[in-house]
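Left out: one protein chain. Kept in place: all the others.
Order as written gives the chain letters A and B; numbering starts at 1 within each chain.
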């Protein structure tokens, strides 16, 4: 099937992201990339676990964490994962407008998460929990910050895709791009679930 | 008859290897001339693994030589197409199973010795009756503290022979590694934690090695890593106890020699901030910034590497950077005139516990 071909809901394949060789490559390659990312985060988690009690003279997790904010942020991100599933559902049904709409909601929720995280970080810094305060602080900001960086990159990526393709609609050239971006978004979400558990919940328990 | 032949071959092979290995190196430095329980265990493992490996190499070499001579393409064979063999399950099983057996033979003593060498229980008992030395590695010198005797020495480690000597190992600046090759393997001195292990110095073999073993830093630690040597005096228990007593009771002797007196003044002005002059030093380790000089005159080497004489001491005091690049003493005291060098040297050479 040729990538630039104009398609209708009838001719649009069931799995548009894997309909072309390029799409298949992108799909598989991105899964491998996520495999590498998993190892990356695993290393960050391991280090965090090794250093989380090394607070030096700085605050401990219990003294610091603002659970209401974190909980709200978690809800936003989890919901955004769900909305991106809707978007992909509409993509497969060749409903471009609805896909864009749900992607838009995903981006808004993601932006909300990011804003809350930035707010959370500034609060911590004001309370004397700087990056250079202790080994715990360094590993906390690096782990959570790396995730936050991924969220920011994901937002820019999805936005770029939405704007670039706003007038063109769906085809087999851009369908894999949308699909892979949503895959990335799910991955970020899964990582956050672990951060919420390992960093925040376990941190509050002590 | 055949069995006899095979045994004889094995024995001769092992002894030939032993001979080859034993001929190597200096008795005060070489791992191939072990001088204590720990080095002995490690040497046994070396011999065992070498013997197994030589068997492997021999088998491969024989097949290898046969193949490359027998099956080379000769004149007139340009168009010969050999039979395309897929493989052989029997052969493949053989060369999977035999190595596994060989490795098990090696793995069992490896695990056994690894646990044996990690047995440091006696040093952590409340009422301990063993010799314990706290080793602190620094850029580029070693401090040896005997916590049970309350004495400290540097650069020259003194140990009793014929018994296990236990060590607490750590570093004060960057990571180093504590290694006395002839007496046993190394252990890292980390900046994060204290490591523990033991060594045994065999009396007879210490005697043969001149009662002086060479110690080395085995972890890259900066420009003078190569020069971070120390010496180990292995004494019979009686002599060791005497040494400890002398160290405990050592007091600076007031000298009447005006040159020595001048040297002492210089020392008290420029050096005493970092160097202590009595082996009993109650300050915390953070305050002990430089080698303890309590028994300086009894040392084996200047700066751990140069022959112990006044000339080398002067050279060291004059420009330590030239002798140990990157050391922490350079530039911490004002330049010394020849006369001051002479005085300081004379003074330092009076610091003895003998």
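By our rule, a contact is a pair of C-beta atoms (placed from the backbone, for glycine too) under 8 Å apart; a residue touches a chain by one contact, two chains touch by 3 or more.
The rule we apply is simple: contacts and distances are computed from a predicted model.
From the set "Cytochrome c oxidase subunit 1", "ABC-2 type transport system ATP-binding protein", "ABC transporter permease" or "Hydantoinase B/oxoprolinase family protein", the protein name that UniProt assigns to the chain left out of the figure is "Cytochrome c oxidase subunit 1". Within the whole complex, the absent chain has one touching residue among B:61, B:124 or B:268, and that is B:61.
Screening B:220, B:253, B:272 or B:287 for touch with the missing chain picks out B:220. Listed by residue number, the positions of subunit B touching the unshown chain are 21, 24-26, 29-32, 39, 41-42, 45-46, 49-50, 52-53, 56-57, 60-61, 63-64, 67-68, 71-73, 77, 80-88, 91-92, 95-96, 99-100, 103, 106-107, 110-111, 113-118, 169, 171, 173-175, 177, 179, 181-182, 184-188, 190-193, 195-196, 214, 216-227, 229, 305, 325-326. Residue-level contact of subunit A with the missing chain is found at 3-4, 21, 24-25, 28-29, 32-33, 35-37, 39-40, 43-44, 47, 50-51, 53-56, 130-139, 142, 157, 160-161, 164, 173.
Note that in this section only the chains that are shown with their structure count from here on.
With centres set at the average Cα position, the gap from subunit A to subunit B is 52 Å.
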